[in-house]
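Apart from one protein chain that is not included, each protein chain of the complex appears where it belongs.
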Amino acid sequence: MLRYVLRRLLQMVPVLLWMTMITFMVMQLAPGDYFTNLQLNPQISRETLDRIRHTLGLDQPWYIQYVQWLWSIVRLDFGFSFAWQVPVAWLLGSRMVNTLLLSLTSMTAAWMLAIPLGIYAATRQYRPGDHLLTVLALIGISVPGFFAALLLLYVAFYTGWLPIGGMTSPNFDLLSPLGRVLDVTHHLVLPTIVLGVLSVAGLMRQLRGNMLDVLRQDYVRMARAKGLAERAVIYKHALRNALNPLVTIFGYELGGLLSGAALVEGVIGWPGLGQLTLEAVLKKDLYLIMGSVLMGGFMLQMGNLAGDIMLAYLDPRIRYE
Amino acid sequence: MVSPTPKRRQEPRPVVRGWRRSLTVLCRHRLAAAGAVIIMLLYASALFADPVAPYGPAFDDKEKFYHPPVYIRVMHEGRLQRPFVYNYVLADPGTRAYAEDRARPYPIRVLVRGDAYRYLGLIPSNLHLLGVDQPARLFLLGTDQFGRDAFTLLLFGGRISLTIGLVGEAITTVLGMLVGGIAGYYGGMLDNILMRVVELLQGFPSFYLFLFLSAIIPAGVSSGMRMMMIIAILSLIGWAGFARIIRGMVLSLREVEFVQAARALGLGDLRIIWRHVLPNTYSYIIVVISLTLPGYILGESGLSFFGLGVQDSWGNMLAKAQDLTVLTQYPWLLAPGVFILLTVLAFNTLGDGLRDALDPRAQSS
Partner (left out) sequence: MTRLDARRAVAAVVALAVLAAAGGAGQAAPVAPRLPDIPVPKVSEGGPGIRGGTLVVSTISDPKTFNVVVAQETSSSAAVGPVFEGLVEEHGETTEVEPAMAESWSVSPDGRTWTFNLRQGIKWFDGKPFTADDVVFTFDALYDPKVINSFADVLTMGGKKIAYKKVDAHTVQFITPTPFGPFLRTIGIPIIPRHKLEAAYKAGKFMQTWGVNTPPREIVGTGPFMLTKYEPAQRLTYERNPNYWRVSKAGTRLPYLDRMVRLIVPNVETARLKFQAGETDVYGIRGREFSAFKRDAARGNYSVYEGGPGFGIEFITFNQNPRGAKPPKLGWFSNVKFRQAVAHAIDRQRLINQVHAGRAVPQYGPESPANKLFFNPNTRQYPYDPKRAEALLKETGLSRGQDGKLRDAQSNPVEFELNTSAGSSDAEATSRIIKDNLEALGMKVNFLPRDFNLLVSKLDASFDWDAIYIGLTGGVDPHNGRNVYHSTGSLHFWNPRQKQPATPWEAEMDRVFDGAASTVDQARRRQRYNRYQEIIAEQLPVIPTVQSLGQTAVRNTLGNIRYTNYGGALWNIWDIYRKR
């Protein structure tokens, strides 16, 4: 296993190289660059823009630009954002914790709910509880996250129970340490519901389906026939096997911890990476995009690796060599 | 074979009485059947949108935009009548509030002459299932910003959204199963290579791919053609994550006895994968398909951003309706959301029934 992990870690380098190179290339194919936006600004002449592009090397072929970018990455320099004129690393760093906080809470909430609910629904197939959960789950996946966020904000506005978006109250600085924790927690509830609870739907339905499958398998019947307690049958034997596809999903979600959900963040006003990246992508803020692709690609592969390791742990029959 | 339902077995309580059991079985088949009926109705209404819709897709009433759904009434001046509607007049131009003009009832007529169309591009006709005389309008689900009948748009929009969902799912599923199956079955080097490709697909921003595509799609491409391209794009991006999941399941499945047995019999690898390994993932795949369907229907609207979308699809109609002004003043414009939900519900119940039917161990009666 250790050898496998080491090899996977080594494989990350070429994958990241390809990933960033393809991104650079595709960006070149799509029309315009960051400064195209300024071309419709009557106050800035074409000559000025051409000069800027030349200074920043944007008039060079993409592979030259790519090699230059790679070289700076090797020296751990992520470059400057065109739009912000501050280092990309600072920008990403300034929002990383917020995104991590939100994704961790929503991911935890989602999995803590989905697993028991999935088991519950599977063991009570076609009974009212199952039907209710099914309908709720389907509503959950049919409502776009963006709209769900807006609806919940509207509820927050009407009831006054929850703050209308944001991560902290304006008087945050004046609060005691405990007060600050409570304040952030209060602000976390709504986005956690949107991102976490609504994603319960998919996980729960998948677990339910798999549990139903597994519960029909011969070895489960055997276990029951041997007189094992139902709890033991479900948690020791069935669940373990039903979790297989969910573990892959779990690994993928781990990889996405730093991705951030741009649209929901936007509606809620959560100061996360999603919005930052989306804006960068829309504006073609080259080095900021490359920074986040690099980070995202690294996280994705780490997450997938974690998923694979967990898969092997869960099912000893699985071998990678 | 007297195999009792697995449900009975996992019950904590001892036995379900006979009549209750049949009821459960019946109920469950009914649900699946109901799902199937709803799906057929949805597709049929999309297919027969021209005659079923009260108006044509190009119809608009410039004066009656943001018109609420009409009340279908049966009582006029205290007397029972065949179903009718009143004409609506604008009460407040600011908030676009309308009021019924109770002076005259306009009975709802069946098979009326209205906007002309060429059914399936061939049969010219102007017959519509339902209609009312002017100046009243049969706006069953109200009108949009331009005064177009929302119900009519929904039927026509269904053609796009219901197709995109199904075809997209089909491509994704087949691709995902193939790649996932091969990677999981062979493992080792091949698995590594395929999974790295999957990661590449997941990791680079597809945004620019869309931009690039939107730039090269020539002008005057028909909307049907554009729709096919959208489906292709959505599913080409969508299969990667799915393939990884299938691969994870296959990694485990390839070790079970019957696969080993098939291998011992000397069956070809692809045959084993396709005929023996992958069928064990079917019931999971059915669940996933019914779960990811709304993603396709809604995802299509995101492409409008690049000028790749198809106008007046359910996704686009819903995307335009997602704000507080609509929510508080014109909530009927959220109807596409209800239709999407209905579709997903129907597919899920049908999926549940299919799952049971596919599972050889679940033959209950």
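Order of writing sets the labels: A and B. Residues in every chain begin at 1.
Following the convention adopted for this analysis, a contact is a pair of C-beta atoms (placed from the backbone, for glycine too) under 8 Å apart; a residue touches a chain by one contact, two chains touch by 3 or more.
This one's a predicted model, so the numbers in the text were calculated from it and none came from an experiment.
Of the candidate positions B:81, B:95 or B:260, contact with the hidden chain is made by B:95.
One chain is missing from the display, and on subunit B it is touched by residues 60, 62, 65, 92-96, 145-147, 211, 214-215, 219-220, 304-307, 320, 323-325, 328-329. Panel shows subunit A; residues 30-32, 36-46, 48, 51-52, 55, 80, 83-87, 90, 94-95, 98, 150, 153-154, 156-157, 160, 164-168, 170, 173, 265-272, 275-276, 279, 284 of it touch the chain omitted from the view.
Criterion: only the chains that are shown with their structure count from here on.
Each chain gets one centre point, the mean of its Cα atoms, and the points for subunit A and subunit B are 26 Å apart. Subunit B contributes residues 6-7, 9-10, 12, 24, 27-28, 31, 187-188, 191-192, 195-196, 199-200, 202-205, 207-209, 211-212, 215, 241, 244-249, 251-252, 255-256, 283-284, 286-288, 291, 294-295, 298, 318-319, 322-324, 327, 337, 340-341, 344-345, 348, 355, 359, 361-362 to its touches with subunit A in the complex.
Residues 7, 11, 14-15, 18-19, 22-23, 26-27, 29-31, 123, 125-126, 134-135, 138-139, 141-144, 146-147, 150-151, 154, 201-202, 205-206, 208-210, 212-213, 215-217, 221, 224, 230, 234, 244-245, 247-249, 252, 281, 289, 293, 296-297, 300-301, 304, 307-308, 311, 315, 317-321 of subunit A are the ones touching subunit B in the complex.
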